[in-house]
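Contents: one structure, followed by commentary.
Every protein chain of the complex appears in place save one, which is left out.
By written order: A and B. Residues from 1 in each chain.
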Amino acid sequence: MPANQTVKSIVEQVRSGKLTAVTAAHACLERTRTIAQKLNSHLHFDEAAALAEAAAADLRIKTIGADKLPLAGVPVLVKDNICVRGSKTTCGSKMLENYVATYDASVIKRLREAGAFVVGKMNMDEFAMGSSNENSAFGAVRNPWNLEYVPGGSSGGSAAAVAARLAPVALGSDTGGSIRQPASFCGIVGLKPTYGSVSRSGLVAFGSSLDQIGPLTTTVEDAAMMMDVLAGLDASDSTSVKHPQSGFAKALLENPEALKGMTIGIPEEFFESGLDAEVGSCLERAIADVQKAGAKIKRVRLPNISYSVAAYYVIATAEASANLARFDGVRYGHRTQGANLNLKDLYRKSRNEGFGREVKQRIMLGTFVLSSGYYDAFYSKANKVRELISRDFAAAFDSGVDLLLTPTSPTPPFKLGEKLSDPLAMYLSDICTIGVNLAGLPGISVPCGRTKAGLPVGMQLIAPKFNELTLLTGAHAYERATEWHKDQPPL
Amino acid sequence: MSKIQVDRELVRKVADLAHLSLSEQEIGLYQERLAKVLSYVEQLDEVHESLDKNWRPDTSRGEAGVSALERRDVVEGSLPVEEAMKQAPARIGTAFQVPRILE
Partner (left out) sequence: MNAPLNGTKTSRPSEAAGNKPQEATVLDRYEPVIGLEVHCQLKTRTKLFCGCSTAFGGLPNHNTCQICLGHPGVLPVLNSEAVNFAIRFALAIGADIHETSVFARKQYFYPDLPKGYQITQFDLPYCTGGTMTLASGKTVRLMRAHLEEDAGKNVHGDESSYVDLNRAGVPLVEIVSQPDIRTPEDAADYLKRLRSLVRSLDICDGNLEEGSFRCDANISIRPKGQEQLGTRCEIKNLNSFRNIERAIKYEILRQADVLDHGQKVIQQTMLFDAASGKTQAMRSKEESHDYRYFPEPDLLPLRIDAARIERQRQVLPELPEAMSKRFQEKHGLSAYDAAVLTSDKDLANFYEAVVARVAGAVTEKIVANWVTSEYLREVNNRSWDLTSPPITSDHLGELIALIGKGVISGRIAKTLFEEMAEKGPGKGAMAMVEEQGLLQVSDSSEIRGVIAKVLDSNPGQLAEYLGGRDKLFGFFVGQTMKVSGGKMNPQLVNDVLKELLDARRQG
């Protein structure tokens, strides 16, 4: 893959007959062969399967016509918690080391219908639980900007690979920041759509009321093209909603200077204590750039946002403790080899062996907060706080703000191993992104600078529910006004 | 630290509910880590609740008035049984095998 290919450029070349899906796949695979190992970004890299998929895409392009296929010939990397039929779907866990998905996630069907195809399954924190990709049972992913550093998580493999231009786009999932934070750490664009706008069917659940699939790309325009295809009501996801908006990519072309006249809210809480100085100065410059692009800046407050991490770790782990109960070694998945076990020990040993440390910790936390006597103090309370946080966001938008602007992460990428021993430090690295999931809002991370050490810094924009049009046009206008997205890691 | 005493007994009880057979060493590890996280989570107590007394998270979920999506009662067919059984770690015929459920 030529290192500067985007979703958009591939579709254009396929349409003009200069490129086929198979040639795009070959380019992708060649680059992957040399680079993926350094990053440990891929969990499943099956060249024959990828080429077969590309050939099927070409056939479709030939029959239907590239003009009618919004993602004609686009190779897509898929986080390994999204089911692709016939391909392993491990969720980065020993529990599912040999699990082969028996159906396609709804997003995979939509991508294929649009002319795209799958070229690899990506490493991730086990069951999407983590912020550094060090919780994968199959080894940590490395940041392409500096291999000593983490790529962020949990969609770390997806982010690292797109940053390294192994493919123009990857799917990730975002429960508390798992698309946006690694996008920020790897210097690319990561979009978490409004809860309900993209089907979760086929996404292995972590926190069902928070999870959302979204794209990681190198440009906002590519994210918009992906959103055009991914969003939609799905009869197999009862929580999915028909998005009231459409035509995101077109809107970007029609309104390239969308920031002009917008009011951008700056939630002060995110700029107070705890913000890394280098990240802080990147953000200050970003705010100035936004202003230069014609937006008004307004300071706002989100009074309960500091409780978002606490509320999140109650709600997400409670849901996860139930979602992960199905992994018992009876119908599929890891089963302990121990002989002469009774049923209970078979369960307990299989689960203890199959799950990693962080996953077990979160199952325990979630089990505890739902257990008799603690439900009200933790689970009920956390849900009330969640509602208060949602109302804080709504109030900010009601005060005449079009978008909110925050850091994506309070720190730049950290070193491998740096935060492993302290669960809280790791959890707090999601403090800027978690509130967006709690409130079900759309958020996007775009590159906005680099540290002195050359590591990427991202800025997050947040929009009201189901207003991806404002989110994407605003982010696109910022991207046009800056150069950060053009930087590529020195691989 | 936490108002809740996270002792080894509590960790054992929770692990039992969660069906995890933790080693003694793991019990110590999770005792420490859970205590730390729970004491952080307890800051939720500080939040002043301004919500209406009748507000419930379950009934207010989803967009206003939107009901759970429903599907028509039409048989869509099942998985071919071999596909359903293929990944079973242990089976007999077309049933999943587990140790004898006693007692």
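In the analysis below, a contact is a pair of C-beta atoms (placed from the backbone, for glycine too) under 8 Å apart; a residue touches a chain by one contact, two chains touch by 3 or more.
Quick caveat, the model's predicted, so the values are computed rather than measured.
Participant: Can you pull out the displayed chains that the omitted chain is in contact with?
Facilitator: Displayed chains contacted by the hidden chain, ordered by label: A, B.
Participant: Any idea which of A:K242, A:K260 or A:R326 touches the chain not displayed?
Facilitator: A:R326
Participant: Considering the whole complex rather than only what is displayed, give the residues of subunit A touching the chain that is not shown.
Facilitator: These residues of subunit A touch the chain that is not shown: 81-83, 89, 91, 96, 99, 101-103, 105, 200-205, 207-209, 235-239, 318-319, 321-322, 324-326, 328, 330-332, 343-344, 347, 367, 370-372, 375, 379.
Participant: Just checking the interface: what residues of subunit B touch the absent partner chain?
Facilitator: Given the touch definition above, subunit B has residues 16-17, 19, 57-59, 61-62, 65-79, 81, 84-85, 92-103 touching the missing chain.
Keep this in mind: only the chains that are shown with their structure count from here on.
Participant: Go ahead and note the Å separation of the Cα centroids belonging to subunit A and subunit B.
Facilitator: Between these chains, centre-to-centre, one finds 23 Å.
Participant: For a test of understanding, state which residues of subunit B touch subunit A in their complex under the given definition.
Facilitator: Going through subunit B, the ones touching subunit A are 4, 10-11, 14-15, 17-22, 26, 29-30, 33-34, 36-38, 40-47, 49-51, 55, 57, 60-63, 66, 68-69, 71, 79, 83, 87-90, 96, 98-102.
Participant: Enumerate the contact residues on subunit A facing subunit B in the complex.
Facilitator: 98-100, 102, 209, 235, 237-241, 304, 307, 309-311, 313-314, 321, 325, 328-335, 341-349, 351-352, 355, 357, 360-361, 363-365, 367-369, 371, 374, 377-378, 380-388, 423-424, 427
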